[in-house]
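Below: one structure, written as structure tokens.
Shown here: the complex without one of its protein chains, the others still in place.
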Amino acid sequence: MKYFRRVGVSVPLLLAISLGVFGLIHLIPGGPMAVYLSSPGVRPEDLARLTRALGLDQPLWRQYLQWLGGFVTGEWGFSFSDGRPVIDRVAERLPATIELMGASIVMALVATAPLGIIPAVGRGWVSRGLSIVSFAGISLPVFWFGLVLQLVFAIGLGWLPSSGRTTPGDGGAMDRLAHVLLPAAMLGAVHAAAWARYLRASIADTLEQPFVNAARARGVPPGLVLARHALRPALLPALTIILLDAALMVAGTVVTESVFAWPGLGSLFTEALARRDYTVLMAMLMLASTAVVACNLVADLLYPLLDPRVRA
Amino acid sequence: MTPHGWGPTFRFAFWWGQTFRFALVLALAAECARNAVAPGPTNDLLIVGYDREPDTLNRFSTHILEDIQSCVSEGLTTTDEQMNVVPLLAAEVPTLENGGVRMRADGRMDVTWKLRPGVKWHDGTPHTSADVKFTVDAINDPSYNPESTDGFDRISSVDTPDPLTAIVHYKEVYAPYALQFVRGTLPKHVLQGRDIDTANDYNRSPLGTGPYRVAEWKSGEFIRLERVADYWGGPQYPKIKQILFRFIANTNTRINQLKSGEVHLVAMFPWDKYREVAAIAGTIVHRTAGNAYEHVTLNEQAVPAFRDVRVRRALMHAIDRELIVKTILEGLAPITNGPIQPVSWAFTDDTTTYAFDPARAKALLAEAGWGDGKLSFTLITQAGFAVRESVAQVLQKQFRDVGVDMKIELHDGTTISSVWFEGKFEAMLHWWQMPADPELTLFFAADRTPPAGRNINYFKDEALTRLVYASDRTVDRAERKRLLGLAQQRIAELLPELPLYSITKLDAIPAGLQGFKGNPSNAGIFWNVREWGLR
Partner (left out) sequence: MRRGRLAAAVLLLLIVAALLAPWLASGAADTMDLANRRAAPSLSHWFGTDELGRDLLARVFFGARVSLAVGLLSALVAGALGVSVGAASGFFGGGVDAVLMRATDAVLSVPRLLLLMAAAAVVQPSVPVLVLLVGGIGWMETARVTRAAFLQSRDREFVLAARAAGASPVRVILAHLLPNASGPIIVSMTLAVGRGILLESALSFFGAGVQPPTASWGNMLYQAQTTMSTEPWLALFPGLFIFITSVAVNALGDSLGEASVSERRAPA
């Protein structure tokens, strides 16, 4: 019952968010007309005509209401830059982003486990070394890391393509896999580093709890203590962050997609932002908000399952 | 490295130096040893690393003359590597001499276009004067939203006495008439009676007359062009079967793709990448003297001191352009002294120039009452443009040397456009890409401040305004050249803005590419793509 209410709350929440982001994108200087300004042939009468054609001569509140009316009825409008339906532009980019997100989450999860667990339970060089690796992941700027990956694996060794999603004319499974490895590694590394830090901290914390000590006192072997008692509750804070990051990936892939010329939502966002393509921006921002709201809902649903001490 | 100070410090520094050299050698060795994963360019396939995805392939709807479009759709004329107007779908360029241009006593003007016979649209329909007329009517029809109606709105009507003759009647003299149809024509038989704004079949894959047609457009990834079967230019054209434009917005990535061989050609890459690109095996850098010029705009409306010509001259004397060009620009771009570049027929070098002379700058500032650190302003420029950020910082230092305090503010490109259009800035470092036909009115006439024009110096001089308007009202080349020469002299004398250097375009092309000529104007390098071929 509670969760039905929670879903119900999401509707006014998304409405408020839409009003907020609508205000924000209009607060940014420059508008959809800015691209025309440096073109000498575009004269004031051309600008006035184009402004009218896009409906930008209307007062802002009316533009918002028109957008909202269209959005809820599934009419997301047309892109200011290429005139195609917004829904088409977003839909054709979605698979690429899901592919990249999926691959990077898998890579991040695989990396998180050793990076988070070993430094929490172990001592000595291995665990210290793994800590340092995750520090590197935290402090490396993504664009920098991405370029290094290109220099090493695409140019230096020539093993992998430097960017793009497919080789034009190929696009088979192996080709796709080869293309996704570097960007997914870049995106995954950043997340893995942060996730591992949380996991390490919460495992270290849980290992000090009375019920774990009790288990130890009963003579349960350390590995089993970890697996049966410490890991599950320790996952809770880490899970909060993992779901948070997953939801943020629409915006979080912007840099990765730019560095690797990945044809997903991140690069569409960059284009739309540079162009001040309001209709495309609004649609993408609403998608992103819905994802955040949904993922946090899922996180709250999962808490009691992981740790019985949390009341549903 | 200086030989004094042998000690732990030196050894430490020496070690650093050696380590770096070693790392460099290693990187170089790795580059040489790389496996060739990607095939090189051939007449079967040329891959272009392109910095953006076009919004539309309809040449009248987009905000720039785009390269991909010019492979598909052809103009009646185009501009060549010397910026001469040359016929393409027209049999010849109409002029006063050949009778193509007729001045009427009432100030109106007629231009007769003779079309090249035998030209067919890609679907086999002949290209005729009806298409020319349809194009003019469509653009002047309020239901279609082209980017610009400039020039078209001065046309009263078009007569089509026969399929290969179109007589365009202008309401007034229009000097750049020869470039009126540089974007080509719209196919009447495809677009008649339709809403062109939403005609996405045409806008995404236009029916043209050019050597290529759009075979595939994968959003966010690439556009693949394919040679058309019986191109009007003859069976020898075009030589390259397929051209693939890959969209790679990030400059570093684009250059990395060039290095790995995944793309073969990158147009207009930044100067600070010159040495890196020049070192790529199998790639050569083609330089084209450009028609754009980098300069500092001085907003007289916002900064009263800029209204004093002595202040403007002082600032010019304070800048060591020689040094900037030699170091930051690596000698790639020549110093310029005005808005019209040597590549244009209207260029004159018979103008006042201002040598680097800090003492003179200080004296002029003192004379104008702005000496001793009294003058202070903020310069805006585009963020993420490394060369520009460097030049701005050198200007800042050189101005400080003569007692002028200049702050720097970086903004993203779109913000910059609207900031200057609204006149909300004090000074700006940027370039204008000038049209192939010389255009000073838009930038310097007193009444062409935004929104009516691009006079963002807010500079007002009656004599100059008269000169530039007079140059627009004549189609006689010699007379125009004289008037534009006088205008250039006036501009150099009064110095409404500070010219720095001419923009040299750098294009990275395959070493085996023949027929590549480059292009200084915004017609782009693909204007003669049909002649390109690989050895």
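Note that the chains are named A and B in the order they appear, and that numbering of residues resets to 1 at the start of each chain.
Assume contacts are C-beta pairs under 8 Å (C-beta built on N, C-alpha and C of every residue); 3 or more make two chains touch, one makes a residue touch a chain.
Computed from a predicted structure; not experimentally measured.
K.L.:
Given that one chain is not shown, which residue among A:Ile105, A:Leu160, A:Ala246 or A:Val292 touches it?
P.N.:
A:Val292
K.L.:
For a quick check of understanding: of A:Leu68, A:Val121, A:Leu157 or A:Leu273, which residue touches the chain that isn't displayed?
P.N.:
Of the candidates A:Leu68, A:Val121, A:Leu157 or A:Leu273, A:Leu273 is in touch with the missing chain.
K.L.:
With the full complex in mind, choose from B:Ala130, B:Ala363, B:Ile408 or B:Leu494 the residue touching the hidden chain.
P.N.:
Spelled out, the listed residue whose C-beta touches the missing chain is B:Ile408.
K.L.:
So that we can see where the missing chain sits, which residues of chain B does it touch?
P.N.:
Residues of chain B in touch with the missing chain: 1-2, 5, 9-10, 12-14, 16-17, 20-21, 23-24, 27, 251-252, 270, 272-273, 275-276, 323, 327-328, 383-384, 386, 389-390, 392-394, 396-397, 407-412, 415.
K.L.:
Which positions on chain A touch the chain that was left off?
P.N.:
With respect to the unshown chain, the touching residues of chain A are 6, 9, 13, 16-17, 20-21, 24-25, 27-29, 131-132, 135-136, 138-141, 143-144, 147-148, 151, 155, 194, 197-198, 201-202, 204-205, 208, 210, 233, 236-237, 240-241, 244, 247-248, 250-251, 254, 269, 273, 285, 288-289, 291-293, 296, 299, 303, 307, 309-311.
We take it that only the chains that are shown with their structure count from here on.
K.L.:
Touching chain A in the complex: which residues of chain B?
P.N.:
27, 30-31, 34-37, 52-53, 55-56, 61, 63-64, 142, 145, 147-151, 153, 197-198, 200, 203, 216, 218-222, 224, 244, 246-250, 252-253, 256-257, 259-260, 262, 411-421, 432-435, 439, 442, 451-452, 454
K.L.:
Can you tell me which positions in chain A touch chain B when the two form their complex?
P.N.:
28-31, 33-47, 49-50, 53, 81-84, 89, 92-93, 96, 147, 150-152, 154-159, 161-166, 168, 258-264, 267-268, 270-271, 274-276
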